[in-house]
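All protein chains but one are shown at their positions in the complex.
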Amino acid sequence: MIAFVLRRVLASIPLVLGIATIVFFLLSLAPGDAASLFVSPNITPEVLEQMRRNMGLDQPVHVRYFRWMSAMLRGDFGISFSRNQPVADIIVQILPNTLILSFCAFLLAFTAGILVGVLQAVRQNRLTDSSLSVVGLFFYSMPSFWLALMLILIFSLGARNLWGWPIWFPASGMTSVEYPFMSPVEQLRDRVAHLVLPSVSLALVLAAGIARYMRGSMLEVIRQDYIRTARSKGLSELSVIFKHALRNGLIPVITLFGLYLPFLFSGTVLIETVFAWPGMGRLVVDAIFQRDYPVVMAGTFIFAIMVVVGNLVADVLYALVDPRIRYD
Amino acid sequence: MLALWGALLWIGIARWERVLAAPSGAWDHRVAFATWILAIITLCGGSILQERRIHESRTMKGVGQWSLAWMAFRKSHVAVGAAITVMVFYLAALLTPFLAPFDPAVQGSLITERMLAPSLTHPLGTDQFSRDVLSRVLYGARISLTIGFVAVSISMTIGTVLGAVSGFAGGRLDSLIMRFVDMVISFPRLVLLIAIIAFFEPSIFLIVAVIGLTQWPQPTRLVRGEVLSLREREFIQAGKALGLSKTRLVLRHLIPNTMAPVIVAATLGIGDTIVLEAGLSFLGLGVQPPTASWGTMVADGRDNLLGAWWISTFPGLAIVLVVLSFNLAGDGLRDALDPRLRS
Partner (left out) sequence: MRIRHVLGRNGVRGPAFVALTLLLSACGGGDSAGRALAGLPEFCQEVLPRVEAYLSQFEQPSGERYGGTAVVGTIGEMPDGMNALVSSDYSSSQHQSFVNLMTLIDFDEDFEPRPYLAESWEFDEEAETLTFRLRDDVRWHDGTPTSAYDVEFTFSRAIDPETAFPNAAFWTHYEKGPDAVEVLDSLTVRLKVAPHAELLDPWRATAIMPEHLLGDVPPAQLRQHPYGSRCPIGNGPFVFEAHQADASWSFVRNPAFPEALGGPPYLNRYVYRIIPEQTTLLTELLTENLDFYVAPGPDQTPQIESAERLELRTFQFRSYDLVGWNARRAQLADPRVRQALTLGTNREEIVQAIRRGFGEVANAGVPPYHWAFFEGVRDSLRYDPQRAAALLDEAGWIDRDSDGVRENADGEPLAISIKYNLGNQQREDIAQIMQAQLQPLGIAITPQVVEWGTLLNQINTPDIRDFDGVVIGWVTEFKLDDHDLFHSEEVDQPYGWSGTMDPELDRLLDTLQTVVDREEALPLWREYQYRLLDVQPYTYLYHIERLAGLNRRLQDVELDARGEWVNIREWWIPAELR
């Protein structure tokens, strides 16, 4: 097992470096650079030249590439052009926010998706099954930013201003303005309240996909002999489904875990924008528009690693859940 | 069926001027005209066939995989309804020049007709340029459905060919292709999409091409998996023994037998592509005016969600309806094509 993991990690190093290289040269093809975004007649051409020198943009692209690569291999991501800070500092501030949001969205999505999928499989082709399908796919079919805006209008604006519901949720940010002055309990409450809308809107989209997989794999499992045997032994339906069928039905869903992991780092940009959540997606997308190569490169790098880790996690989980699989 | 007849007749009566002028008009009018005629012929033909079938006694013929699947598919009312919805949308997209009450690009008075709420003249209201939202949604259907269809065709074609070659050839070629697939899958797609669309001038062709060219790894894996399991089956072995050429084996025998999952993936993929294009529009990278996709319309209208909700809500609903239908139809298809799932 350990040997397998090691082998996979080693094999993915060229993959990650290859991706980083391609992105680097792709970005260098772009017209304009970070310095040319400082437009104003107050900025003389000499100042622009100096800025380029200070940012190292006056060098030819292959020199910049080798500089960047060697610095990065030493763990130095360079300095952001648009934010005037070391990239590593920025990532350290932003990455945890993304992790919190992704973790919650994952938790919600897998819990809901698995439960719905099982329910659908048990009630295959009945009203519950098809109506759950339609409802799940309804959310799946919405452009995510639109869904997010709707949630804000309903659960924040509408709930508070129009209908006076007892509960409403904050529309943006990670914490309230008064956060630093709250007691720890209030702080937790505040954080959770701010997490609800963004993680629900992320999770709704994911959950629909998970439920669909879960339904399919449960349907296969339910038809197998050992389930019939379990039923014929007179075990209760609940125990058949949850004790026997679920364990095997979960196997294909677990691969989804690995597949969705990268999505949560790039697919969240729209959600992060709508809910003003300071996360990696926004960071990287803004950086592309601002020609802030060091940040884009670092983001890409982290993303590629996430994909590799995601796939690895999926494989390992697979082995843990399915005793037939052995990695030697 | 009746509704369809009604709609086609209504076009002939209410829009007779446009229909008559169509054969000598712009290409989209000619397409619409052809569609209209074809739809009428098909409907007539369909009814006649149906009549006949009722009278003829059913003779059982050899039942192939596809007719079995069709029978299974027909059982699911949801899937059939979804498939019909999809077809209606495509028909509407083709017939748009006859259906749309206004020219989607013509701006009304910017002072008096701006952002009017839905009314009888403008059933879905007007937008910030005093353009009729209904007409824009209809014209947007062409863009969105085309984007979905073309992008998915590109990715499915590449994916099928690469997957079949990879699975059939095996060995070095296989591992080379699969490493490449790994790399494309691990690529931060959004970064790529944004970078390419931002750095070149955004156009509908670019968007379709970029989406299509980044989406092929999934079908490649899918087809390769199918081919691997088919390769050892009797009929391929028999073909080999008969000395059929490799190209012929792959094209005539392998690929057709992998089509079922590919069709399912394609159906689902069209929906995903439409949603993806909407996401790009949010970042300002979608199809650019005056051609507007549904995604662009939702994204551009979102700042007015509170003041003029109809500008972005109706195209949004159109997206939901079409994508939902594609997904339901795809699910139905999957259930129908997979013998293990037939209940």
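Note that the chains are named A and B in the order they appear, and that numbering of residues resets to 1 at the start of each chain.
Here, contacts are C-beta pairs under 8 Å (C-beta built on N, C-alpha and C of every residue); 3 or more make two chains touch, one makes a residue touch a chain.
Predicted model only: the values in this text are computed from it and were never measured.
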item	value
Of A:92, A:135 or A:320, the residue in touch with the unshown chain	A:92
Residue of A:4, A:65, A:138 or A:289 in touch with the missing chain, whole complex considered	A:289
Subunit B, residues in touch with the chain not shown (by the definition above)	106-107, 110-111, 114-115, 128-129, 197-199, 201-202, 283-285, 288-290, 300, 302-308
Positions on subunit A contacted by the hidden chain, ascending	30-33, 36-47, 50-51, 53-54, 79-80, 82-86, 89-90, 92-94, 96, 100, 103-104, 107-108, 111, 149, 152-153, 156-157, 160-161, 166-174, 176-178, 180, 182, 184, 187-196, 199, 273-276, 278-279, 282-283, 289-291
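Here is the rule we use: only the chains that are shown with their structure count from here on.
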item	value
Distance from subunit B to subunit A - Cα centre to Cα centre, in angstrom	27
Complex interface listing, subunit A residues touching subunit B	15-16, 18-19, 22-23, 26-27, 29-31, 124-125, 130, 133-134, 137-138, 140-146, 149, 153, 157, 212, 216, 219-220, 223, 262, 266-267, 269-270, 273, 281, 284-285, 288-289, 296, 299-300, 303-304, 307-308
Residue numbers on subunit B that touch subunit A, as the complex places them	76, 78, 179, 182-183, 185-192, 194-196, 198-199, 271, 275, 278-279, 282-283, 295, 298-299, 302, 305-306, 312, 316, 319-324, 327-328, 331, 334, 340-341, 343
